[in-house]
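As you look at this complex, bear in mind that one protein chain is not there, while each of the others sits in place.
For subunit A:
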Amino acid sequence: MVVQALKDQGVDTVFGYPGGAVLPIYDEIFQQNDIRHILVRHEQGAVHAAEGYARSTGKVGVALVTSGPGATNAVTGLTDALLDSIPILVLTGQVPTFMIGSDAFQEADTVGITRPCTKHNWLAKDTDTLAETLHQAFHVAQSGRPGPVLVDIPKDVQFANGTYTEPKKADTTIYQPQTKGDIEAINELVEAIAVAERPVFYTGGGVINSGPQASKLLRELVEATGIPITSTLMGLGAYPASGENWLGMLGMHGLYEANMAMHDCDLMINIGARFDDRITGLISAFSPGSKKAHIDIDPSSINKVIKADIPIVGDVTSVLTDLLKVFKAQGKRTNKAAIAKWQAQIADWRKVECLKYVQEGKTIKPQYALERLEALTKEHDRYITTEVGQHQMWAAQYLGFEDPNRWMTSGGLGTMGYGFPASIGVQMAHPDSLVINVAGEASWLMNMQEMGTAVQFRLPVKQFILNNERLGMVRQWQELLHGERYSHSWSEALPDFVKLAEAFGAKGILCSDPDDLDDAIMEMINYDGPVIFDCLVEKHENCFPMIPSGKPHNEMLLGEANTQGVIQAGGAVMV
């Protein structure tokens, strides 16, 4: 019944790991060929792989794990998906209903444990309603603000026979969020755009989640208004990096011109972003002179952190459609002279060249490695995942994304170990594409067991590890904040990554010389199979620009000079 429900929901791939409490479902999987099951090596990997699948396709990703430890291992992935609004369904086995509460073998209160880290969860107690519950789970996962859902299925419910309910007969009235924006507020925004002298678009993952049409409408709106646009980490690709109004990413490690524009603007148009603390910096000094419009499908995002002057609750696609309609009907009014002046100001900020670095000598700078990776792969049908840390920020800064759903990273939760399994999920969804996980060696080791999965299923995922033998971001904070006392932030006893790859039956490439880098990257791209690319980089490089904690946008650190003591007591308690 479970497999039938998945099939009817259009699921073609499930990431999972069997165990006692899900054996009946695995038995069903064994007897069919419509759904591929990808055996991961750890349940966390299954959930991140499902996330990678979901982020790169816009479909619901599915993971299947057993009760107890299987379920608890899924918790990190669920929380990650919750914070980044990724639609996934996790199916967990449970001990039979008559044993629930008896501390049975591999029993855990899965619904209780996962309640705060799912959008919604269910304990399926009855085989007759199981199918409907599963269809409802798919509905909840992908409607409104997407998110992870979980259905916990006791083993006796899996074994029993019951009546099957088809997807279209399932009651989805239980959850019907508002998608259409208030037209009065949209009119007000069009009016604000007409008079704004220094407007900026600040877009986020909501644009990606709303579907490809949202990105198309966004591009149309940006071109029609000539307003510069910046994006959060989660929203990269909604507007092309090669677009002429593109400012680059904003936030703690965002570009100088993007953050300055946010600080000095007089109209901020937030589309599908949530004023995360990585974005706002010091809230009391956040963009002090601007009127703020906020388009979000989740009413609780509005006024949560930053007060919105023009709040619009609705789906980005729907709101942008209406917004463009009104904007065109009113003659596409903008303050062209003022915006030209504003663009000139932005051009001056660009001249700061905040991403400049010097590549000299025989050590590879991580920025250089990414710049070469970008140059050699951007013409490919390419998907990028990342782990978490400095390499993630550099990847966001130095790689360009032309389309949505091409960039998979753990933004909200910041989960080290996300990128590798996510790359497996992406590769499953796009078997012929080039899938690269930009990683740090420490993050990568957190889910390195998934090499077995990559090799078993012949997934040619490229693990591009910027190896500085450090927890780079931790090291950077210790340098800036803790008097250069590098407490446990270096990686000792690292494996030989080439031998490690070979031990798994994959290919390993080591590169430490900038002159060899291009050839090595080409070798990685051209190898038909999983590759671990061990790129030895400068060990003490810091990631700039950086807005230190507790500082406003216009007080960025741009380079190595004067970094000592910049974070004061107030900022030091923040993360």
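The criterion applied here is as follows: a residue touches a chain if its C-beta (ideal position, glycine included) is under 8 Å from a C-beta of that chain, and two chains touch if they have at least 3 such contacts; residues count from 1.
Note that in this section contacts and distances are computed from a predicted model.
Chain not shown in the complex: UniProt lists it as "Acetolactate synthase small subunit", one of "NADH-quinone oxidoreductase subunit J", "Acetolactate synthase small subunit", "Glycerol-3-phosphate ABC transporter permease" or "FAD:protein FMN transferase".
Which of A:16, A:311 or A:440 touches the hidden chain is settled by the complete complex: it is A:311. Residue in contact with the omitted chain (choice from A:25, A:64 or A:123): A:123. Residue A:299 is the one among A:299, A:431, A:505 or A:559 that touches the chain not shown. Residues of subunit A that touch the chain left out of view are 111-112, 115-116, 119-120, 123, 140, 174-175, 298-300, 302-304, 307-309, 311, 313.
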